[in-house]
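Only one protein chain is missing; all other protein chains are in place.
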Amino acid sequence: MRAAGGFVLFGLALGAIPFLGLPAFYETFLYLLLHAVVLATSWNILSGYSGYFSFGHGAFFGTGVYVTAALVAQYNWSFLATLPLAAGAAAALGLLLGAVVFRVRALRGELFALLTLAITFVLATIMLNKVDGGPGIQVMTDIPKLAPTASGALYLLMLAIALITVWSAYAVFYSRFGTGLFAIHDDEDVAEVMGVPTYRFKLAAFCLSCALAGLAGGIHAVFVSYVTVAETFSIALAVNVVLMSALGGTRHWLGPAIGAIVITALLYGFTAGQAPVLGRALVGVILIAVIVLMPEGILGKVLKHWRRKSATRPSSGTEPELVRAPSPNSEPILVVRGVSKSFKGVHALTEASFEVHRGEILGLVGPNGSGKSTFINVVSGHYPADGGSLVFEGAELIGRPAHRIARAGIARTYQVPRPFAHLSVLDNVALPPMFGRVTMDRASAEAEAWRWLEFTGLAGKAHVRPAELNLHQRKFLELARALASRPKLLFLDEVLSGLTPTEMDEAIRLVRAIREQGATIVFVEHVMRAVMELTDRIIVLTYGKPIAAGLPRDVMRDPQVIDAYLGGVHA
Amino acid sequence: MPSATLIGQSVLSGVFIGALYGLLGLGLSLSWGMLRQVNLAHFALAFLGGYLTFQLAARLDPFVTLAITVPLFFLAGVGLHWFLSRFAPDMLNTLLVTFGLTTIIEAAIQWIWTADFQRMESAYGAMRWKVGAFYIPFPEAATLLLAMTLCGAMWALLRFTDFGRAARAMTEDPAMAAAFGVNEKRLGYVISGLAAAFAAVAGMCLALTHTLAPVQIYAWMGVVFAAVMIGGLGSAIGPLAAGILIGVSEALTMALTAPTWAPLVSFSLLIAIILFRPARF
Partner (left out) sequence: MKKKVFMLEVRNLRVSYGAAPAVVDASLDVEAGGLAVVVGPNGAGKTTLINAIAGLHPAEAGTLRIAGTPLSGMPAHRYCDHGIALVPEGRRLFTALSVRENLELGSYRSAARARRAESLEEVCSIFPVLKERLDAAAGVLSGGQQQMLAIGRALMARPKLLLLDEPSLGLAPAIVLELFRVIRAVNAAGVAVLLVEQNVAAALDIARRAYVLEEGRIVAAGEPRELAAQPHIQRAYLGLH
């Protein structure tokens, strides 16, 4: 709560400015500065944090502008009363848009950017024809007497909004919500599989971002006092917010504000004669330079040098616990019945049926293309199945969104490690406990993460980015991340491939230790000696179907299995 | 209800403007579809071409100015591709960098030619034919002809030559194309150069048929993007067909309702395509 205190003090200090008797020019300049801070920071809450770059921020700002302008000019509302509606209308628009767009998996990246740009133009056209009528709207109203001058009063209002906006960005940044958004940015599919409710989070971030922009728009309508569609919905706004955030750093709550201050100062430094043109050219040069030289923005670059956080390591050396279960029996924890999955005509799984017994280590083996990885992807919810049923502890999994499957207690590793690239190793492992079967708060999640890092030997690399790990460490990171959510059923997808014999022995030891604590493990692997050593039972898949199941020695001597592997074809 | 002649003339003008959309879209389609670079600066480049034509038209016939602008712009395209592949490999970053470039070019245009509207005076401006009840102005007809010729030629190039096959293979699987001898880098330069050269021609047509102003650059972005996305990324003829479709719809909308509703057509189409066929991109 120290931060809250800091914000209030800062706000009070800035709030004193209108009472200093400065010329109106300064109050106007400061207003515009704050206006830019609000727009850039609100944009960043969705776009910077989650990676969904919107080029349509102008649409929501414009909605706020026009709601206030129309209500004041055409219906004689009091200006302050229109503000909640301005925010609400913008948020509603964002909700509507997001509800449709965020459902469609393919709409990411540049498509989302273009879609939001198109929305701005459509909205502008509708506003022009239906609300504005062409010549614009004159907004004449009484401004509340908050300060000696009108511009001072507007400055104070915008200051309030700026404080709310930056505070929101700060709060989200340090919350579980924010961690989820950053995970979505790095790898949305994996985030979903780890338990992050991606659709809900994106929608929430979008609505918040739009509401704040709408609020700023409401005030701006009164500031400019004459509102036109061309000025309000200009493409310049859309791009300026992107530029400001990129300059300051999109991955930080304060980045957009810094960028906004720099750019606004630059633009208003050039006000005489031909200078505005130069100013715009300079803005373009800066944009290019920033993207090329400082892809992480000013703040990103500065913070890189400050990354060594002093970590509070919990002193407990106890081994972490999973679900305690009795020794392996034949009670099924997962029942697979007739599960099928095809990709563009290729049948990856064809009516596969088998059972996984509670507490066992089950080996899932088979030649290349036999459907092993596909099976894991279907169980974890990465892909929807085409048919069949998957019953986990009595509940049907097929049709459930991936984050709910994670909540049920299923975890998996990826054959090619997919860590969240911009989160530290610690944050990577702390994420599943916040969203998995046992949802913890941040502090407990971090403590949990430390325990698993120690278990896998990665404690020394806790604050490092995954890119700095070697393959063996990355595979163990996958393992730690999967374990951190305390799953009941764990899928290991070729966790040993690429490891040296020594590293492999260590991994085998770890897998045994995990089972000893009660988790059921399904182990997809090609390294046959590991499979023989570790597994209680083996199931062999070929062409998407199981052809044999039983004890390892027996199964691998089965003539059908030998045939599948070595091929019975003699040319 | 407007007369048949008015509707017919509207359709005709829709076709003409659509041809310009297609011509502007040709370069964008190639660089986006084949090189995976969304080049926002394409529009600024076209306008620069238009302004250069305007400048040179004082001494030269506008069509002759192409002999200067086309090679110049081809080289600019090569340079741009070099810069983008070196410094902005990410799609989103390319979008931002090219937007920065657009701002710079726009500022340069305003510096040299001012923000005022400029209209190129040429003998062609006054020429027009009457076919039945309809007027066919020469500049617009020339644009249509140029658009059809260039789009058609590019289509043929892509369809029937080794270069075209190599480009299409490279778009799909650059590593495998390289395994058969396709030099991705060199092809990239050629395609980027061509896209910029087409921008030069589109610029000339712009100068011929429209009044130029720096702020106009942004007005064309949305509708041409729509034409390219509807016509198909990497297609040479698609954007032209889509452009004409959009142009005619806009013209009819204008004739039957009010001009200010026209932008709704292209953007709504664009939104619909993005929402219902995202896999095309």
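Order of writing sets the labels: A and B. Residues in every chain begin at 1.
Keep this in mind: contacts are C-beta pairs under 8 Å (C-beta built on N, C-alpha and C of every residue); 3 or more make two chains touch, one makes a residue touch a chain.
Quantities reported herein were computed from a predicted structural model and do not represent experimental measurements.
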* Determine which one of B:D61, B:D116 or B:D173 touches the chain that has been left out. => B:D173
* Structure fact -> Contact with the hidden chain, among A:E27, A:E446 or A:E494, goes to A:E494
* Pick out which of A:L12, A:A265, A:A443 or A:M532 touches the chain that's been left out of the picture. => A:M532
* List the chain B residues touching the unshown chain? -> 162, 165-166, 168-169, 171-173, 175-184
* Identify the residues of chain A touching the omitted chain, counting contacts across the whole complex. => 346, 367-369, 470-471, 494, 497-498, 526-529, 531-532, 556-557, 562, 565-571
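Here is the rule we go by: only the chains that are shown with their structure count from here on.
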* Averaged over CA atoms, how far is the centre of chain A from the centre of chain B? Could you give it in whole Å? => 36
* **Interface residues, chain A side, partner chain B - complex** => 53, 100-101, 104, 106-107, 109-111, 113-115, 117-119, 121-122, 124-126, 128-129, 134, 235, 239, 242-243, 246, 274, 277-278, 280-281, 283-288, 291-292, 295
* Residues on chain B engaged by chain A in the complex (per definition of touch) -> 38, 87-88, 91-93, 95-97, 99-104, 106-108, 110-111, 218, 221-222, 225-226, 229, 258, 260-261, 263-264, 267-268, 270-271, 274-275, 278-279, 281
